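Of the protein chains in this complex, all but one are displayed in their positions.
Order of writing sets the labels: A, B and C. Residues in every chain begin at 1.
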Amino acid sequence: MQLTPIGISRPMTASPARSPTPLVALSGVTKSFGAVRALGGVDLAIGPGECLGLVGHNGAGKSTLMQILAGTLHHDEGTLVAGGAPTGAFSVGAAHDAGIRCVFQELSLCPNLSVAENTRLRHPGLKGFGWRQPAGALIEATLSEIFPGHTIRPDDLVADLELGERQMVEIAMNFTATGDRPRLVILDEPTSSLDHSVAAQLLAHVRRFVAAGGSVILISHILGDILGTSDRIVVMRDGRVVAERPAAQFDRAALVAAMGHVAETAPETAAAAVAEARPADRPIVEARPPRQRGARSLTLYPGQIVGLAGLAGHGQTALLRLIQNAAGSTSRFAKVEGSVAFVAGDRQADGVFPLWSIGQNVTIRSLAALSRFGLIDGRRERAVEEAARETFQIRTPDMDDNILTLSGGNQQKALFARALASDAAIIAMDDPMRGVDVGTKREVYARIAEEAEKGRAFLWYTTEFDELLNCSHVYVFRSGEIVADLPRGELTEEKVLQSSFEETADA
Amino acid sequence: MTRFSSRVLRSAVPALSFGVILAAIFVIQPRAMSYVGMNLMLNLALPIAFATIAQLFVLTIGDLDLSIGGFVSLVACIAATWLNDTPLLGVAALLACIGVYALLGALIHWRNLPSIVVTLGMSFVWLGCAVLILPSPGGSAPTWLTAIVKFKTPYVPLSILGAAVLAFVVHVALMRSAAGVVLRGAGGNAQAVARAGWSLLRVKVTMYALAGCFGVLSGLVLVGTTTSADANIALRYTLFSIAGAILGGAEFTGGRVSPIGAVLGALTLALVGSLLSFMRISPDWQIGAQGIMLIAVLALRTLVNRLEAREA
Amino acid sequence: AQEASDKTFALSNNYAGNSWRQAMIKSWETGTKAAVEAGAAKAADAFTTGENSPTEQAAQLQNLILQGYNAIVLNAASPSALNGAVKEACDAGITVVSFDGVVTEPCAWRVAVDFKKMGVDQIDYLATRYPDGGNLLEIRGLAGTSVDDEIHAGLLEGIKKHPNFKIVREVQGDWTQTVAQKSVASVLPSLPEIVGVVTQGGDGYGAAQAFEAAGKPVPTIIMGNRQDELAWWKEQKDKNGYETFSQSIAPGVSTLAFWVAKEILDGTEVPKDLSVPTLRIDQDGLEKGLEMTPEGGVTNVEYTEEQAKAVIAGK
Partner (left out) sequence: MSEATLTTKRPGLKRLGRSYPFLFSFVGAAVIFAVTLVVNSFNGAGPILTAALTFGAFTVVVGLGQMFVITTGPGNIDLSVPSTIAFAGAVAMKLMEGQDSLIFLGLAAALGVGLVIGAFNYLLIRALKIPPIIATLSSSFIIQSLAIAYGRGLMIKPPPLLAEIATGRVAGLPIVALVALALSLVMAVVLHRTVYGRSVAAIGQNIRAAGLAGVKVDRVRFATYVLSAMLAALCGTLLAGFSGGASLNMGEEYLLASIAVVVVGGSAVAGGSSNVSGIWGAALFLTLLVTMLNTFGVGAGVRQLLTGLIIIAVITLAGGRKGARH
């Protein structure tokens, strides 16, 4: 059977931006989860050919709103107009028919299926005898269009992919068109697990898509992305829209202020105060990546903050894991003195205990210390929970609520709290700021600096360059090896990128 | 590239276990290396293979069926009584059984019940029905059924052909077809499937109905071979089917299954029994040896995985 | 004719989880070892599967066929579900002798106990003890098996003969003492006055325990030749003159079946249906019965070639 490549999404005949009939319009939409009012009457409209930036603190209601647009949640009150006609019960099918596609914050791929098979799942049109080939070609084409140079193949199992690669697949899948084309693509923190260059590829694609008449809602806590990509920016706070203006009328400070955070005071200098290493006589971690050639190895001294950089999936997480496992046992590759606490970046896979309350999720790492005569002391446990809620401003009415009732960023804060509340001397952080809002980030940076001051050591893998400025020096990884060790003074984005890509001759 | 080759290796393990055991049998008992020999060793494995596939459908969506043994027993009893005496009633009863299975799927979905408890209850129900239909062992299989099951195919015994066809058909339907993707996806991430607009209810009902269908086929093939039934005839199939599927590489979570592996797993279990009886172990230790053999087969799998890990 | 034989025998057994089956396998091993040493057979191997499953045993039979045994002696998991495999064995020229759990396939021989009679006998005995009749409690065996069905049918027949008896409650014992004990204990509170407990053998001790635990007078419980039953009975007999009787098929019947198979292979004309009497212990024989029963085991006898010939001759 000859299937013409249905092709790369060429969104509909371009219509003039800001046309009078919006693609979707919400007015007075509310949504409550039990006692939590996630949305308190939201009005929002998006027209064809525009990129709407959506920002707000963790738990502001962004994801909830997007889920309503995608038909996976139903709003309590208010109206939703899609494709010109008001819809009572908006369903997944209706959203799909209206051309709405959504890349959810917590990805929704089937790990047991291949990339091509996941594509088929999203595109019911791909069926019949010999569907595999066109499905593979389709996703391959979109991937190459959005992320030129990617290495994902259609028959790779999703479970075998890195988190970032999974995110790329999910994004590509939603930009792919089969019978009907996507008109509105919702991207809920799409760049949180992508490294810088890939994120740039995505944002460029968003611009192209919009230029061709498509619409995008872009949610991100990386304000630069929002400011540089959106046509219009909507700010949410506590379940309401508090500001809505063309992007050009916002700058970073204005956005931060609109989100309800105190304006920043030059962030780098705050960190710089503590970032100078105070090497004690003995390192508490000495580790070599298993694939390392040559003599280079990683060392960490008490009170030091050391960064791990490089493209996503080049062995940073693996080394953190290795160090975590080496604590308390012997390993060929790492010598660790002192206990390690881990802050997961892939929170669903590595961090969250989905049946437990927020409190239990926080205290799991500290239980031994909270026990008396072998029994966990309930009062002390509660005290730790409350302290965590306060320091990290976890947005919840009750720490006994299930962890999954938290917004993504707040879950991440709980994981942070877990590690910092523990007695570990070493904190290994695996790109831990994924989805954390700017305000909280700043507070967390300060906490880290404070803790380092007290003697805790931090290993910090991050995909955001700015975060590396908090570190005293940075190891750059490529293909499972450390290829450079950049002291703070020499740290520039170009240098990191250069080391990440370039084949160095020596070892 | 490593991703691909490791997957190939993983899926080759069940075949490897099967081959190793078969080779051991041929060494100990050369007589087994013949048409008659293979048929004798494997014809009772065919119904187990069908039951294993039935179990596999349920495993695919992350559930477990503890009732398949009782169900196959019931089907055997129906086939040896009603299907023989009053074929119309028999066919209706078998269809009704499949219908009940499909309803179970719906019930489990609607009420969000743990499949283990529901099928545990059903195992009593099926057995109770079997005892009611056939209070004392007996009955006889319809002659057409015996004729089909005992048919002497040229060159390759029917049991092997049957198993091959079974594995191929289910593999194509579940692993290659477009519909199979949705069914397996529901096991991997049900929410994603729902978000993509598919009905989870339909998925569950389909899978349980398929389990019912293959359970019925298992029962029919079984009575065809034994010619007569017994209410307790297949109670062990519950364990066998789970063991076979696991031997074949299935996992309890996430829709990771392999129909070809499962069929090979079921056949391997049968061969383990044969090998043991050829080895003439003291009766005290015959049961224990079965355990050791199972461990050995699975240790082989681990060994291969280790080799593969070293390569990667 | 006792010349050196080149015939091979296999025992196919389907359950190993109780003392009766263990005694049966032991008897086979001791009995046939002597026969092999005496040159009456070349080999006599025992095979067993674990869980009383007809399909597993059928597969085992097929493996035995493949190994080319001359005779298969069979205690079957099911009278009917093995018929396919038994037929295949016969077609391969193998002599199949079933015992205890016999098969209905016509080509096989059956060394059978009249299970129905075991049921009738229980009521007959109770009728001598309680001429006015009374209420009975029945402990049944594994549901859906023929032994269970036949003993039950025998009991019903006995009651037809002695209509003043009535089975007021039927509980499931699954031939497992702990299960029987539990079932009896659970119905005791709701039970009217009963005079006897009819059983399928081996459940007597558990039933007695249940009555004693509930503080109820122990009725006449029919025993099944287990040592613990006999010991309990003896204790009661000495204490208060407790009376009952005990019966079961002797595990050594496996050796009888072996000799029958040997006769058939030797060319003796043997009828397809043979019957062995049950081993019965009465009030007077209790001491002797207890003596010949191993501690914790089952009353057993092994059979000789002569006894087998006598059985074949119908004596």
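FYI, a contact is a pair of C-beta atoms (placed from the backbone, for glycine too) under 8 Å apart; a residue touches a chain by one contact, two chains touch by 3 or more.
Keep in mind the model is a prediction, meaning the values are calculated, not measured.
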Taking the whole complex into account, name the chains on display that the unshown chain touches. A, B, C
Filtering A:D43, A:D398, A:E443 or A:D485 for touch with the omitted chain leaves A:D398
The one residue from B:F26, B:W144 or B:W285 touching the chain left out of view is B:W285
With the full complex in mind, choose from B:S123, B:T206 or B:S274 the residue touching the hidden chain. B:S123
Among C:Y205, C:F245, C:W259 or C:Y303, single out the residue that touches the unshown chain. C:Y205
On chain A, where is the contact patch with the chain that was removed from view? 33-35, 106, 108, 321, 324-325, 339-342, 344, 349-357, 360, 364-365, 367-368, 371, 374-376, 378, 398, 400-402, 404-405, 418, 422, 424
Interface residues of chain B (partner: the chain not displayed): 62, 107, 111-118, 120-132, 135, 191, 239, 242-243, 246-247, 251-253, 284-292, 294-295, 298-299, 301-302, 305
Residue list for chain C contacting the dropped chain reads 16-19, 21-23, 26, 50, 140, 143-144, 168-172, 174, 176-179, 181-183, 185-190, 205-206, 209, 213-214, 226-228, 294-297
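Note that only the chains that are shown with their structure count from here on.
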Sort the chain contact graph into one of these: line, ring, star, complete or other. line
Give, as an integer number of Å, the spacing between the C-alpha centres of chain C and chain B. 34
Can you check how far apart chain A and chain B are, centre to centre, with Cα atoms defining each centre and the answer in Å? 43
Per the C-alpha means, the centres of chain A and chain C lie apart by a whole-Å value of 71
Return the residues of chain A touching two or more other chains; collapse runs of consecutive numbers into ranges. none
For the chain B and chain A complex, residues of the former touching the latter: 3-4, 7, 176, 178-179, 181-182, 184-185, 187-189, 191-198, 254-256
Which of the residues in chain A come into contact with chain B in the complex? 70, 72, 92-93, 96, 102, 104, 108-113, 117-118, 120-122, 124, 126-128, 131-132, 155-157, 159-160
Once bound in the complex, which stretches of chain B touch chain C? 29, 31-32, 36-37, 40-41, 43-45, 47-48, 127, 130-131, 134-139, 222, 225-237, 270, 273-274, 277-278, 280, 283, 286-287, 290
